[in-house]
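Would you mind keeping the following structure in view while I ask a few things?
All protein chains but one are shown in place.
== chain A ==
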Amino acid sequence: MKKLLSFVLKIWRQKNNKEKGKFYTYKVYDVSPNSSFLEMLDLLNNQIINNSKKETPIAFDHDCREGICGMCSLYINGRAHGKENLTTTCQLYMRRFYNINTIYIEPWRAKPFPIIKDLIVDRSSFDRIIMSGGFISVNTLGKTIDGNMIPISKENADKAFDSAVCIGCGACVAACKNRSAMLFVAAKISQFILLPQGKIERKQRVLNMVKKMDEEGFGNCTNTKSCEIECPKGISTENISLMNKEYIQSFI
C-alpha cells in the first residue's frame, strides 16, 4: 500500500445564487492515492460531519462516478475536470496529485450556468437547447422500417458515434473565455448530419439550436480550442466547423 496523502483544499462555498461566495480552506488527511477525487471529497465531508456540528458538508454534483453521466463538474486548479486529458472529475484519481499540496476547487463559471449551491450549478440551459431541435422527429411507437434498410457506411457510423458521445457536462463552456456552448451543440448537429435519418430536418435543426443557444446567453466561438482540450470525451472542434458550414448552408 502506498503512503496516504494529505492536502490543503481551497473550496468555493456559496449559499445560493443570491448571496456572495468565497473560498474556504480545509485540510484533508489520510487520502489513499487510489481513491478518486470525489472519494477524497467524501472523506472531507465525513471529517466535517464528525468534527463539528456547525459546519455543513460541501455540496457537489455527482452520480454515476464512472465518467459517463456527465453530472460531476468541478474546476480543479484552474482546469475544468482537472488537468488530466479525457477525464471527468469522478475518474480523476488522487495518485495524480502526489506532489501537489494545495488544490483549488471551484464550480463551473458561466452566466447560463447559475450557481445553485457551493460547487453545484444549474445546467438546464443545455436541456433547453436539445428541446429546441436536438432530435429526429420520429414517432416513437415504432412503425418504422427495418434497421438494415438504412445502410450506413462504417466510417460515417463511427464518426457519428464519435460526436454522439458528448455527456453534456458543460466543461466546454466552463473552459471557454467566451462561455460558448458551440462544442456541445455542434456535436449533436454533426451526429445527425452524418446519418441519413437526420438529414431531413437538418436545416431547421441547426437554425433552432443555434438560436436557442444564443437566447440562453452562451457566447460565440473564437477558435481558442480550450473546449476541445478540456472535453472529457474528446469531442473535436471539427464539429464546430461542420456546424458553421451547416448553419450558413441553411440560409441558401
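The working rule: contacts are C-beta pairs under 8 Å (C-beta built on N, C-alpha and C of every residue); 3 or more make two chains touch, one makes a residue touch a chain; residues count from 1.
By our rule, contacts and distances are computed from a predicted model.
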{"item": "Choices \"Cytochrome c oxidase accessory protein CcoG\", \"NAD(P) transhydrogenase subunit beta\", \"succinate dehydrogenase\" or \"Multiple sugar transport system permease protein\" - which one is the UniProt name of the chain not shown", "value": "\"succinate dehydrogenase\""}
{"item": "Contact footprint on chain A, counting only the chain that is left out", "value": "31-32, 34-36, 38-39, 42-43, 46, 48-50, 53, 55-57, 59, 61-71, 86-87, 91, 93, 95, 116-117, 120, 122-124, 126-127, 130-132, 134-142, 144-148, 150-154, 157-158, 160-161, 164-165, 167-168, 191-192, 195, 197-198"}
